[in-house]
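Once you've had a glance at the structure underneath, I'll fire off some questions.
Moving on, here comes chain A:
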Amino acid sequence: MRRSTPFLLAVCTAVAVGVVGCTSDVPGASPSAGPSGAGTGETSKFFVQADHDNELALRTKTATGPADKPWEQALDPKTVDTAKYKKAGPYHLCFSNAGVGNPWRQVGFKNMQAEVKLHPEIKTFTVADAESKDDKQISDITDLLGKGCDALIVSPNTTATLTPAVEQACAKVPVIVFDRGVNTKCPVTFINPIGGYAFGATGAEFLVEKVKPKGKILALRILPGVDVLEARWGAAKVVFDKSDLDVVGVEFTDGDAAKTKTIVTNYLQRFGDIDGIWMDAGATAVAAAEAFEDAGKPFPAIVGEDQQDFLKMWQDKKLTAIAPTYPTYQWRTPVIAALKILNGEAVASPWKLPQPTITSDNLSQYVQADMPPLHYAMCGCATLPGYPKDWGGK
Partner candidate 1 sequence: MSTETLRARLRLPGLDATNGVWPALAVALIVGGTLVALDGGSLFSESSTISLLQRAAGLGIVAVGQTIAILAGSLDLSVAYVISLTSLVAAETMAGSDGMVLPAILLVLVVSAVIGLVNGLLITKLRINAFIATLGVGLLIKGYLEQGYAGPAGSVPVSFQHLGYDRLGPVPLSFLLFAAVAAAVWFTLRSTRYGHHLIATGGDLDVARLSGVRTDRVLIRTHVICSLCAGIAGLYLASRLGAGAPRVGAEGGYDLESIAAVVLGGTVLAGGRGGVTGTVGGVLLLAVIDGVFNQLEVDSFFKQMVRGVVIVAAVAVYALRLRRTSDRRKAAVA
Partner candidate 2 sequence: MQPDSDQPLLRMRGVGKAFFGVRVLDDVDLDLHPGQVHALVGENGAGKSTLMKIASGVYQPDAGTLELSGKPVTLPHPRAAQAAGIGIIHQEFNLLPERTVAENVFLGREPLRRGLVDRRAMHARTAELLAGVGETAIAPQTRVGRLGVAQQQVVEIVKALALDARVLIMDEPTASLAEHEVELLYNLVRRLQQRGIGILYVSHRLTEVFDLSGRITVLKDGRRVTTLDTAEATPDTLVRHMVGRELSHYFPERAAPGSAGAARLQLAAAGNGRLRPVDLELRSGEVLGIGGLQGSGRSALARAVFGIDGFRTGQMLLDGVPVRVRSPRQAVRAGIAYVTEDRKGEGLALSQSVLDNALLAQRAVQPRWFARAARTTTVRELLDAVEVHAAGTGQEIRYLSGGNQQKVILARWLAMKPRVLLFDEPTRGIDVGAKAAIHDLIRRLADDGAAVLMISSELPELIGMSDRIVVMRDGAIAGELPAGASEEAVMGLATGAATSTEVPA
């Protein structure tokens, strides 16, 4: 019910605007009407305080493992014994992929394929692409189980819906889940970087530090309902609520640059100027910044991500920016973990990977002019076979 009130309200507004046209007196629909119009809105039901605090704490921990290989590092690892899975090679590795529908997953998947190439003991590597359809991924998993995999890697499309399928799989083979989690402890390990809360908080804290008090912040989100993104916003919200910054809007961009630019331009017209842009993902950071450029306004303090186009702009235009990352090198780790497990070696569970942040200090080492604009710098792929060609670089 609660959720439907603003809905109805806006609908009425629409009727008023579109049909009657008596819009001169629609103050009822002033920015405070929509929940996202003012302040930061309600707390997402995805927000879990404990995880939040835990993640923020993890940011300061130092990782164990080879310094030059963050994808093999782990933050205060609790290892689990995997002797019962020990088994002689060669191995048949299976991977149920949620999809490759965006550049991040593209880069990541390339990393994983390259990582597999590094290990001759992997005889076959079977991949099922769910095309970001939950029900297909469920079928895929059953399907893969029929193919005699020695270990199954799962990158779930959504958390809740994949749980039953993964539980089925656990009964048959060792399962490694990464990126997104599942609501069950049955997988041998769950691999991901520190996570969304840390990502969101880092960006928000940067803005709090850089933007003058009472400064206007616009939060741009890709789309609702993706837990990773919800977590990022959840943490940012906590930071903003504590700060004296004024969040003038939270908008969804569908990751569409043109739409992003339009939205930002509208906000610039509405509020004269915006002092900070927070984003839950960097895909549209460049478009957002350009909106300021085109409007002849000074660049705001901006939160991006480790995509080349943004890093390049950052360097060229001397932006006040930060790029928390959700490293794509995490796609390498599951393969490594799988082999460890099949060797009976203990592995960290959960396996928390470090989550570096790009700042103006270390920016230069991540800008790679010869990589495609949407390539993710934090891919740990420079040493992998086929680099840079396979990643679209020259």
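In picking the candidates, the idea was that all candidates are chains of the complex that A comes from, given by their letters.
Operating definition for what follows: a contact is a pair of C-beta atoms (placed from the backbone, for glycine too) under 8 Å apart; a residue touches a chain by one contact, two chains touch by 3 or more; residues count from 1.
Keep in mind that this is a model prediction, so the values were computed, not measured.
Candidate 1 is the one that touches chain A in this complex, out of the options 1 or 2. Chain A meets candidate 1 in the complex at residues 3-4, 6-7, 44-46, 99-100, 126-129, 131-136, 138-140, 142-143, 145-147, 158-161, 163-164, 223-227, 230, 252.
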